[in-house]
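Single-structure report; data block below.
Shown here: the complex without one of its protein chains, the others still in place.
On to chain A.
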């Protein structure tokens, strides 16, 4: 006879057990689905935002599976607000051990990211120096760059020819070209649904910068204010594509013929070339004002290790294995899905896909006009400039007033970061 059969399982005791299990289940459910495996050995969790290129999620999971020293699970976070999921998670026990993001000083000052100098220093010289610089604070390197993502304008040469338009060299010429390219079926340009993707290029193309070398505001200049006024003119012209179902990072609006020009990243190049063949060209953000210069955004993603996690050493080992040692995976990640520029010089130099045609032109724009991440330019400051675009370009307020409002927010942030 089993022990179970000796118990007096009355209806009441069954009910109590069920209620207890319900309570336990309710509490347990709150901590479930952490993405952590239950196997033995080190268990690591990594966060990735959802890349648009087909095959990327499978690739990241394949790399993780190939790592034998720990059980690495991936949280592939969809939606457009990766940081809104990442930052709160970093404050909890269920924080990822490893995550991708952009270099931002507040992650360092708040002690959220681990110093990775010891794993990067041996191969430091093989990295793009600008990428190393953008991840360095007080001589310590806090992240490993995975990919560099230049962003520029894509255009259709055939439509330019038809409208008798040259590749614009200045913002005025861009506005003129957009007006001429617009027909009843095709809008002249698409700068993203909220226009914020071009906020930094506008600043750089006006000869300014986000912050200067002393970490002071450098974006509030007359040329930037004038540029915002010109963007407002473009916004109200009726020739800009607005409210597209897929936003700027997706080339659909361009490949579906909704727009003649689109601001997008190099990652979309294979898809665009597949859809449009040779009828594609690229150009940097044109000059703004008399002291203007061309500019290209060098976006990209880096790997960081959660310094407050339980598995810092194991996480560093994994990052070293995947993003320092495994050159084949790094090349696969940069070039097999979308096109990205590998931050490792040795990989970039051997990447035949980037050696000719449009990709080579993208690399050239990246090298000549690219602006890398500034680690001191944080999320709160980015949001302040988002508001400038919203208030002056989309809402029609005074650019100078909008920039002054941003100054207040950015200065408050700078004071908190640098004292």
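As a working rule, a residue touches a chain if its C-beta (ideal position, glycine included) is under 8 Å from a C-beta of that chain, and two chains touch if they have at least 3 such contacts; residues count from 1.
Keep in mind that, in the parts below, contacts and distances are computed from a predicted model.
The chain not displayed here is annotated in its UniProt record as "Sugar ABC transporter permease", chosen from "Sugar ABC transporter permease", "Protein-export membrane protein SecF", "Electron transfer flavoprotein subunit beta" or "Cytochrome c".
Looking at A:43, A:56, A:75 or A:106, the residue that reaches the missing chain in the full complex is A:106. Touch with the chain omitted from the figure is made, among A:117, A:193 or A:326, by A:193.
Of the listed positions A:42, A:57 or A:83, the one in contact with the omitted chain in the full complex is A:83. Mapped onto chain A, contacts with the missing chain fall at residues 15-16, 19, 22-23, 26-27, 30, 80-81, 83-84, 87-88, 91, 106, 110, 112, 185, 193-194, 196, 235, 238, 241-245, 253, 258, 379-380, 382-383, 386-387, 389-391, 394-396, 416.
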